[in-house]
Every structure is written in structure tokens, then in C-alpha cells.
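Missing here: one protein chain of the complex. Every other protein chain is in place.
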Amino acid sequence: MPTVKSPRAAQGAPPRATDPEPPVRSDDSHARNVRPGFLVKLVLIGIIDAVGVYCVLAAWNAQAYWILAAMLVLLVAANWVYFTRRALALKYILPGLAFLLVFQIFVVFYTGFVAFTNYGDGHNGTKQQAVDALLVQDEKRVDGSPAYPLTVVEQGATLGFAVIDPDGAALVGSADEPLAPDSSATVESNRITAVDGWTVLSRQEILAQQQAITALRVPISDDAADGSIRTQDARVGYVFKSVLTYDPDAGTMTDAETGLVYSPNSHGQFQAPDGSVLPVGWRVSVGFENFTTAFSDARYAKPFVQILVWTFAFAILSVVTTFLLGLFLAMTFNDARMRGRKVYRMLMILPYAIPGFVAALLWSGMLNRRFGLINNLFFGGAEIPWLTDPWLAKFSVLFVNLWLGFPYMFLICTGALQSLPGDVMEAAKIDGAGRWRTWRSVIMPLLLVSTAPLLISSFAFNFNNFTLIYMLTGGGPQFADASVPLGHTDILISMVYSISGIDGGAPKNYGLASALSIVIFVIVGGISAIAFRQTRKLEEIN
Amino acid sequence: MRRSIPVVAAALGLALTMSACSSGGSNEGAATPTGAAPSSAAATTPTDGGSLTIWVDETRKTAVQDAATAFEKETGAKVTLVQKNFEDIKADFIAQVPTGKGPDITVGAHDWLGELTQNGVVAPVELGDKTADFQPVSIQAFTQDGQVYGVPYAIENIALIRNTKLASKAPKTWDDTITAGKKAKTKFPFLIQTSDQGDPYTYYPFQTSFGAPVFEQNDDGSYKPELAMGGDEGIAFAKWLAKEGEKGTKVLDTAITYDNATAAFAKGESPFIVGGPWMLDTFKDMDLSIDPLPSAGGKPAQPFVGVQGFYVSAQSKNALLANDFLINYMATDDAQTALYKAGNRPPALISAAEKASSDPITAGFAAVGKDAVPMPSIPQMGSVWQFWGVTEAGIISGKLDPTDGWNKMIKDITKAIGS
Partner (left out) sequence: MSTTAPARASSARPRRGSMSFGRWFSELGWRHVVGVLAIVFAAFPLVYLVAASLHEKGSLTDLFGPVSTANYSALSSTMFWTWMGNSVVIAVATSIGTVLMGAAAAYAFSRYRFSGRRVGLTSLLIIQMFPQMLAFVAIFLLLISLGDVIPALGLNSKVALICVYLGGALGVNTFLMYGFFNTVPRELDEAAKIDGATHAQIYWTIILRLVAPVLAVVGLLSFISTFGEFIIARSVLQSEDNWTLAVGLYGWVSSLLEANWGLFAAGAVIATLPVLALFLYLQKYIVGGLTAGAVKG
């Protein structure tokens, strides 16, 4: 791309390139003002182009054509945006947007893609991988067969094995030629060190071809049914036999013992006419199946309603409690005359300074009914079941989340209070408004306008606050009447973990999990979009 | 300028989405490999002494490092150890092996086997004549459908740990234990970790002492996905839980977690605790004896045996080197002894285990392990744990009726396995 850059820079009046609307100014002063900035820009774009071209070439070399395409698009976009006189807003948005597209939008689309597959336990890889795995699992050592000390040999490009049979005779063979006695072999300490017509491979040579060597099967006789020698460590060989054979042309597996032919079914598994399937499958697209199964399991119907209600209650109450406490504290410490505010403020953000999972683990220990510090210190050793009573557990979850979340709100509100226009305050003061009235009718509405979007995202964050629930209560206490492992503090996202087996309680099903997370996203995103609409109205009113 | 943002965004989004689909697609089977995987895979295949990547957890790292250094010296291969959290290894292994980025070898537990084979990420290991050098139970644990899938290195099981200062002799039955525990006049007569989620693993020996194993077994000792813990034996165990629980004698208590239990035992607050070799670091400098678990239901109390070992990736590009390392360097006396010293678990290799038995504690755990049964490795086991645990906890805390609760659990698990 640098080629694009230089002619443009030469040809187009550089000073004006960065400013689209210079109505009344002499070219002189304008140019003087802009030149240093423009040089910086040239250098930056130059660097970006250099890196970008390198990446494009690297992608070409690695044959990663989709990355190549994405890189090219990004690069062209960057050059266009920064050298056109238009797209002023994009000049400011593009850097963040690029990262957003690559690392966030991609994730969303990829999850959407997985939602239509059966990716999960038993359908973990490609069909080829499944075939390989089935064949390797099926190939078994012939019972009671001896171990053959083995040497890897080579004849031209043909690999072979030279082995010593239990009688002490030396045998040599390759994939096409079954083992046959070879009297020319030199045997030293139970290992063949030389054979006429074959080169014995050194350790290094063996390692260089190890995939070919582990794949090599040397039949022990003309009858393939007798099995063949293979080795896993290039030191010892054993006789192996397979029952399954794969026909790459037909794409089917045949079981030599039962004669059953397994062909691929629509769910990414090999299926025989009698309905039996082979254990390892592969990923295929299953259409909308994940979305329908998600809503057809009757066992989840009843807990689902309870969990949905609690999820909303939890998310809303978490936002309200943390916001009110954070706001209250922010206002409390917002008096210039107060001494020690720095210390107060610093200690106040302590809960926010430790990683969330540490806090959840800490609290689950402190809330233990018998040994927890809370009961022992504040309740005189009373055994209050903070985490095991359905209502108390809900309260505890909210309380711990309040502890975790109020510093964030405190920071936000402290910042927001700083930006309140001073003249509003003056006006309120002149009106003779009391403290409470100033707060309610002046500060609160103004604060809400600037913080509402953050409150909405905080709602969405808590809606999906899996870490807290998982680390604190694990969703417990269990519903006594449900037939699925869900509990009173489970929220939608932890229910998804449970249904799709990501928590280990069932076979993992990433396809189902993706489908459900899209459903959740639609719920949260929809509600939030509506809420944003409302806040815009709020903004307009003010 | 007015329309520029949506348009550029859409163009970029489209390109990325398509690249998303292609990278997904290249894992998809019939799709053509447009991605970079094939060429780069070929490029990384070593041509010199070869290289191996091994996933280990923190505890095992030093021990494996020793064997790896010896291996490097003798073969010129390069061994890279990647430290992972033991808890993450199974999921990461299953996710990464199909992408070609997984390790060649990983440490793991035998009860992962069902899931690993179902996902086609492990390759069998032919131990050959070395099979006989290992404790039979360890080989049995790593066997599925006649194939051995790992090289075992350690066996672990729980036992009754006794503070000999507080109780002088090993109790035979549950009642003996409690009598001895009360005589010691400590805060707890007996400690067993329970927690609000229940702990069926630790409670399993008591369950088996009522004759209620979790799954039916085939003749060769492998498990069938059919529950065996229902019926009268299971109910009898459930009733015992209720009787000794919080509404009964209060010996069993859901407030006791692993942390509480070990801390209390370390402070001498109980003569007995049910636990495994992993607790020993907490009990340094105490006079301990490792005894068989007392039978509560009259039949032998058999704990689960967990076997740890090394798996070889099904997609390893260095399978030969990997097998060579495992069979000829890790299945040795020295390596297994080093692993034993790192984790306190009795070695799986018989000769190393004999050496380790000079320590009475290790010998004690190993003796209890002789009667034990491998923890089921069939994938259906995943659906059992949670129901099993919360039901036991519910019965102990008195929230569930033992008969109804247990029967409901059997019904729920059966459904979960069937679905």
C-alpha cells in the first residue's frame, strides 16, 4: 500500500487533506498550522502500511486467504479514511472499530455459526479425524502375539521393518512385501544392525520420518487377515489386526467381522442399517435443531420460569443497590471541606481491586454456616444458612454482588458529579432548594442522563454474571422438585452451562450452548435497546 | 462521509465473517483446507532430534522434567513442558487436539478416558511386555474395549486417616469408629468432608459397604451405563445417611468442607478423618496411621481408585517420540519414584510401588487401594455426580426424606443418562 500513499501525498494539497471544512482562512496560516500534524500522520500511516503489507504477504505465504482478504480490506479502509477529506468521524473511530470487528464481532458471528452445528462431545473434529480415531481405536494387538525387536530400514524410498521373531530368525518386509526370512541380516544383542539391500536408519532419520513409520504396516504373511507388524516407538513391533476398514471413495466403514457397512448419517456419525453407530463422530451442520431441542425438554419447563424471574430480579436489584450505594458514597465524599477524602476513596475501591473470583471464593468461605466468620463474629455463632436457604442464598448473592459492584458505581458517580455544570448548582442554591430537593430534582436527573447507559450495561453484565453465581453458590440450593440439577440462585447463563454440559454435568454440547447464548443475547439486547430508547427520551426532556 | 461508517463496517464484518466460516469450515470435514494449518503443520515437523510438547500440572512438573532431561540427553530430542492447571487439562486437550495445536502428551486421570476416546483425541499405547510391570488395577483403569490408552504412573484412593495420639487402634466397623471417636473427647468424633453440594466420592466406601455400587459391571470389571445403586441396598445407605446426619446423631454434617475438615484434624480436633494422600502435606509432623475404611453396612467398604497417567494425542505429529518417551523413560522405576515423591501418590509401577511401601503411610494407602475399584470412566458418569452429591447432602441435612429422595435421584439420573 505504500505506493498508494506517496503519489497522493505529493499530488493532493496536503494541508487541506485533514480538514474538510476550512471556510475562512488563508492557505498560508492553514498550512503552517497543519504541517507537523500531517507529518506525524504520514509517518503513522507509513508504519501501519508497512506492517499491513508485511501481514498481507505473510498471509499469502501461509495461504491464509481469508485473513489476507480481511487484512487487505482493513488496509485499504485505513488508507482511504486517513487520506480522504471526507469520513472525518471515521478517522477517529476506525482504530477502535478495527479491533472491535476482529475480536468481538467475529466472536459473535462465530458463535452464531457454531449454533447451527453439533459441535460438542462426540462431534469434536473433522470427519477425517473421526475416521482416523476410529481406525486407531479399532486396531488391536493380536492376543498373545509376541513382541518383535525391530529395526527400521529403507530401500530407496521404501520403508521397511527388519524384525527378529521369537525363534531368533531375522525377517524383513515392507508395506507391499510381507515379512520374509533374510539370512543376510546381522544381529547384535537381539537387534538387527544390517541387512543386505536395505539401509538401517539412524535415530535422526527415523525421527525425520516418524509419521510415515508409525503409519507403516508390514503384513506378517501373504494372508492380510493374519495381521501386520507396526511399531509405536521404532524399537519393538507387535502384530496388530483391524476389524474396521474405511473406504475413502464411498466414505463408508466396513466391519470385517459382522459384515456391517456403516455410512455417514446426517448427524455426523457412521451408522449401520440396523441403526447402530460408531462411537466417534464429527462436526456437521444441523440447521435449527439446537434451537428446537432447547425448548422441547419438558424437564426444564418449570425451573425455567423460576430462573427467568430470578435472573431479572438479580440483575435489576444488583444495579439498583450498587448504584444507590455508590452514588450515596460519591456524594458523601464530594465535599471539599472534608478531611481524609483521599484515604476514604482509596480504601473504598478495595473490593474492586481484587479479581472477582478471589472475592467470590473469599465470601463463600466467610458465609459458611458453621465455620464462617460472618456467623461466628456477628451472629454469635448462630448457624444461619446464608448459602443453603433459598431466600437467604438469594440475599447473600445480592449482598456479595453489592460489595463487589459498589466501587464501580462509586467511581462512575464521582466522575459524573465532577461534570455537573456548576451553574445548575448555583441556580438551585439561589432558589433556596434544600439539600434533599437539590439532590432529587437537580442532581439525580442529571446524573441519570449521563449514567443511564452504564446502568443498562451493568444490568446486561449482571444478567450474565456467571462467575459470581458459579463461585459463590454454584446455583444452589437445589430445587427440591426439579429433575434437573438446577437451583434457586441459578441464572439463565448458569442454566445454559448446565444444560449444555459445559460445567461437566452432561456431555458437552457447544452447538446447543451457542444457540442458547444467542437466545439470551436476543433477550438482553432487546431489553437494553428498548431501555436505550427510553433514556434518549429522558435526555431530550432535559 | 455520511454513509461511510455503516458501509465500511459492513464490508469488514463480511470479510471477517467469511474468514470465520472458513476457519470453522476447515475443521469441518469435507471442506477444503483453505486455512494455513496444513502447510504450517508440515513446517513444524522436526527434522533434527525431534521435539515433544507435554502438558503437566504444577505438582508433577519437576518429576517429569527429570525424565525429560534424561530423554533429551540420550536421544537429542527437545522436550517442552507446558504447565497447566490440572482442572483445565481435559477440556483444553479435547478442544485443542483437533486443531493440531494440542500437545503430544498430557498428564491426566483415568476417568477422563471415556470422554477422550469419544472425542477421538487419544491414541492407544502398546505397553507390550511392560504391562506386567504395572499394578493390574492401574492398567484396568486405562483400558477400554481391550485397548490400553495411557501409561499409568500413580494410584490414589482414600482411606481412614487416624491420629494415633487420639485413638490407639484401628476401628473395624462404623460403630467402633464412633465409639473410639467419642472416647477421644475431641470436638468431632469423626471428620468427613461433605459440603452443601455433597461429596459422593468421599462417601462412596460407605455406600459400597451397603452393597450399592454406582454402575453395573461387566465380567472384566468395566462398567456398563446401568445404575446399580437403586433398590434396597441404596435405600439402606440413604437411611444411614439420615440417621447419622444433622437430624440424627450429627456425625455427618454438610457444613464440613474439605478446608474445615483438614484444618480441624490438623489441630487435633478429631481422631479420624476420611481422606487421601493429598491431605498429607497439611498433616506434617503428626503421628498418623492409615487404616481401612470402616464398614457401615456390613459389606467391605471399597473406595474408588483414581489412576493418573499420561495420554498420547491422537493427532500427535511426533507419536513415535511420544511413545518412546512414555514407554522407555516414564515407565521406569526412577521416573515413577520421582513422581511419587512429587505427589505422595503410590506409584503404578510395581517395582517403584514396592520401594515406596517402605513408608508406612504410603503402604497404608496402597493396602486400602487393593480392595478398591476404579472410578468409572464411562462418559455417563458425568451425569451422575451432581444429582448424587446434592441428594446425599439433602438427606444428610434432613431436607430430603431418605427413601423418596434416593428414589427420585435414581429416576432423575436414569433419565439424564438416557437422554
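Chains: A and B, in written order; residue numbering restarts at 1 for each.
Throughout what follows, a contact is a pair of C-beta atoms (placed from the backbone, for glycine too) under 8 Å apart; a residue touches a chain by one contact, two chains touch by 3 or more.
All figures in this text were calculated on a predicted structure; none of them were measured in a lab.
Of the candidate positions A:Ile45, A:Leu97, A:Val284 or A:Leu468, contact with the hidden chain is made by A:Leu97. Among A:Gly356, A:Pro390 or A:Gly504, only A:Gly356 touches the chain that is left out of the view. Looking at B:Ala70, B:Ala228 or B:Ala263, the residue that reaches the missing chain in the full complex is B:Ala263. From the options A:Ile48, A:Ala64, A:Val153 or A:Leu486, the residue with contact to the unseen chain in the full assembly is A:Ala64.
Although one chain is hidden here, its contacts on subunit B can still be listed: residues 1-6, 19-20, 23-24, 27, 35-37, 40, 57-59, 82-88, 92, 95-96, 99, 101, 257-260, 262-263, 266-267, 276, 278-279, 282.
Those residues of subunit A that touch the chain absent from the view are 18-19, 25, 29-30, 33-34, 37, 55, 58-59, 62, 64, 66-67, 88-93, 95-97, 99-100, 102-108, 110-111, 114, 328-329, 331-338, 340-342, 344-359, 361-363, 365-366, 368, 371, 373, 403, 406-408, 411-412, 414-423, 425-426, 428-429, 433, 435, 438-439, 442-443, 449-451, 453-454, 456-457, 460-461, 463-464, 466-467, 493, 496-497, 502, 510, 513-514, 517, 520-521, 524-525, 528-529, 532, 536.
Rule of thumb we're sticking to: only the chains that are shown with their structure count from here on.
Subunit A and subunit B have centres, each the mean of its CA atoms, that are 25 Å apart.
Subunit B makes touch with subunit A in their complex at residues 1, 4-5, 8-9, 11-13, 15-24, 27-30, 34-36, 39-40, 45-50, 75-77, 91, 94, 97-98, 115, 117-121, 123-126, 128-129, 145-147, 196-197, 253-257, 259-260, 314-315, 317-321, 323-324, 327-328, 379, 382-383, 385-387, 390, 394, 397, 399-400, 408, 411-412, 415-416, 419. Of all residues in subunit A, only 20, 62-67, 69-70, 73-74, 77, 81, 86-90, 93-94, 97-98, 101-102, 105-106, 109-110, 113-114, 117, 121-122, 124-130, 132-134, 136-137, 139-141, 147, 203-204, 206-208, 210-211, 213-214, 231-236, 238, 268, 279-280, 282-284, 297, 299, 365, 368-371, 383, 387-388, 474, 476-478, 480, 483-485, 501, 504-508 touch subunit B in the complex they form.
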